[in-house]
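Supplied in structure tokens, the structure appears directly below.
All protein chains but one are shown at their positions in the complex.
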Amino acid sequence: MDKTVSTLADAVADIHDGATVMIGGFGGSGAPIELIHALIDNKPMGLTVINNNAGNGHVGIAAMIENGLVAKMICSFPRSSNPVAFTEAYNAGKVALEVVPQGTLVERIRAAGAGIPAFYTATSYGTELAEGKPVEEFDGKCYVRERWLKADFALIKAQQGDTFGNLTYRMAGRNFNPIMAMAATRTIAQVSAFVEPGTIDPEHVITPGIFVDTMVEVPNPAQEETLIRDGVVYP
Amino acid sequence: MDKTVSTLADAVADIHDGATVMIGGFGGSGAPIELIHALIDNKPMGLTVINNNAGNGHVGIAAMIENGLVAKMICSFPRSSNPVAFTEAYNAGKVALEVVPQGTLVERIRAAGAGIPAFYTATSYGTELAEGKPVEEFDGKCYVRERWLKADFALIKAQQGDTFGNLTYRMAGRNFNPIMAMAATRTIAQVSAFVEPGTIDPEHVITPGIFVDTMVEVPNPAQEETLIRDGVVYP
Amino acid sequence: MSTIDTIKLSNARIAWRAAQDIEDGAYVNLGIGFPEMVAQYTVEGRTPVFHTENGVLGFGPAPAKGDEDWDLINAGKKAITLKPGAAFFHHADSFAMVRGGHLDVAILGAFQIAENGDLANWSIGKGAIPAVGGAMDLVQSAKRVAVVTDHVTKKGQPKLVQRCSMPLTGVACVTRIYTSLAVVDVEGGRFLLREKLPEISFDDLQALTGAELITQGDVADLVVPDLD
Partner (left out) sequence: MSTIDTIKLSNARIAWRAAQDIEDGAYVNLGIGFPEMVAQYTVEGRTPVFHTENGVLGFGPAPAKGDEDWDLINAGKKAITLKPGAAFFHHADSFAMVRGGHLDVAILGAFQIAENGDLANWSIGKGAIPAVGGAMDLVQSAKRVAVVTDHVTKKGQPKLVQRCSMPLTGVACVTRIYTSLAVVDVEGGRFLLREKLPEISFDDLQALTGAELITQGDVADLVVPDLD
């Protein structure tokens, strides 16, 4: 068993028009920039993208939007220090938006990974984001019912990965990555360092390999913030 | 901030008659034997105990039952290689039993810790364990609605713990311990080694201190299996 | 000893047959007891990864006697060893793997299997103390749910039936049954006979089965090496 592929192009080759794609990261932290850029090279169209944000500057998800790949964003916070890509596309009616509270977003993703089709949360009760959703009272408090959120693909960024797909992350770059890995039909990870099985202490594995399908090594990944400060526009 | 106490008796002193107590471990693996025995010394009565099993031999939860502390067990598998304590008490009508499928049990506990009052699972649909529970169809498949499961106290066993309550575990001794730590009003951990904050790599913390209230050091914890092989009867 | 007892496969040989269907890289959960034997017959060159409910992926066989570590056990509370690439995780993540459909195969024992795939394997009914463990989670969620079992009970009653009379573990969940006499798939609410021991006739096998055995094209010979 070996889940590694040798090129970024191979890693994202199967992502097709109209696919739903989860993309890990919180802002630039933990964002799989190289996988995103390889996806832009392929130009699949009409994608639904699930991420906490909606891109920044002219790289990563912002570049996906500017290059016309994205039909819909599902996110909690489509603003950033430089939100021009999303803002223009949204205002022009080119990209649809579903705003989900951040905790509900990640719990819906976790639910998909954990086989929970629906759950109740107090979050958003009584607000416009709960409109049209079933409400139920438990122990005297009102809760909103939320559905799982699945994807065809997840693109994630990890630190170490062995050939079985066991992964670690780097600091707060962990964020959505391990949860999205659970929720997609196919999880594709860019990994900063490939290691042999047994190198990662079994106590320190964050994402067990069962949740990972494809891995590609990106030894010195770019940081989104650095690219933005350097004024990079992709491609 | 320092969550440590110096004696086992101090750690369990507040556990009162009628309390609901989660106890970590899967069989003897990860079971907080010393905390359980300290609790038996206090003899609170009428406890509801939540554990995967229902005790083995004449130590740990089995000894709680034999010493009359337990009014009700909530568990997935009340059998063991030596189940005499539970079996006799149950057959004599002294202990009530709620059997919950193992995955539903841990998910109900996780739901309590995560603020999810109810969720749906396919597990147990169409079986007698789903009788009386709401059923709903999502995407063409039927699911059973389950409620969160909370406790007044959780007794857990960890490997390393710093004074802030950050914990690690030992191999498969992890099991229910980190989840129960999230779900109780007060979580009490026996820890094999106290360390200073900063000793545990922030990447390797399994239970962040926010979930832990009280800790006591038990440097060389007994293994339930060893006690049983030695024929120990507690007290 | 009846004819059946002289020809039927031993548990080891049933386990061997089940092991032939486990692909390289498959994530597999084996039930406590008899199903655990399947791991011993892993096909050369394949690396399945074994999952146990109590939070381990990638474990290996039992350690030598005296080398047990009682924090390193499987769901049957038996001591295990680790293979390179193993991982520990907590129980909620373990059952997220199960319920979320991440296991490729779960292999369990059975009291009864109905022709619609219903499984009864957790409770003999009134009287006994109920104990379910993780079986109800596993049968509802693994991509393939296989059963390894004698073809009939110790009293000679069929275990493959039209409708289970014992309490259900799960509804319409079993996909394949490896018995001491045959390999049977559950498809479209019917038992499809895929393989049978060449020593038993179709009619004799049908007589030992509580529901109709359907054949589609040839039924292959169930051939298992002598493992004893």
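Descriptive notes on the structure:
The first chain written gets the first letter, and so on, giving A, B and C; residue counts start at 1 in each chain.
The working rule: a residue touches a chain if its C-beta (ideal position, glycine included) is under 8 Å from a C-beta of that chain, and two chains touch if they have at least 3 such contacts.
Keep in mind that what you see is a predicted model, and the values were worked out from it rather than measured.
Here is the thing to keep in mind: the chain we left out touches A, B in the whole complex.
The hidden chain makes contact, of the residues B:46, B:134 or B:202, with B:202.
Residue-wise, the contact with the chain that is not shown comes from A:78, picked out of A:78, A:117 or A:209. When the missing chain is restored to the complex, the residue among B:193, B:210 or B:233 that touches it is B:210. Only one of the listed residues, A:14, A:203 or A:225, touches the absent chain: A:225. The chain omitted from view is touched by exactly one of A:27, A:44 or A:60, namely A:27. Against the chain not displayed here, chain A makes contact via residues 26-30, 52, 76-81, 86-87, 90, 97, 99-104, 106-107, 109-110, 121-129, 169-179, 206, 223-226. The set of chain B residues touching the chain not shown comprises 1, 110, 112-116, 162-164, 166, 182, 196-198, 202-203, 205, 208-211.
Keep in mind that, in the parts below, only the chains that are shown with their structure count from here on.
Distances between chain centres, each the mean of the C-alpha atoms, put A farthest from chain C. Judged by contacting C-beta pairs, the busier of the interfaces A-C and B-C is B-C.
Chain B and chain C, compared by their mean Cα positions, are separated by 30 Å. Taken residue by residue, chain A touches two or more other chains at 114-116, 202-203, whereas all remaining positions touch fewer. Of all residues in chain C, those touching 2 or more other chains are 56, 88-89, 92, 95, 98-99, 141, listed in ascending order.
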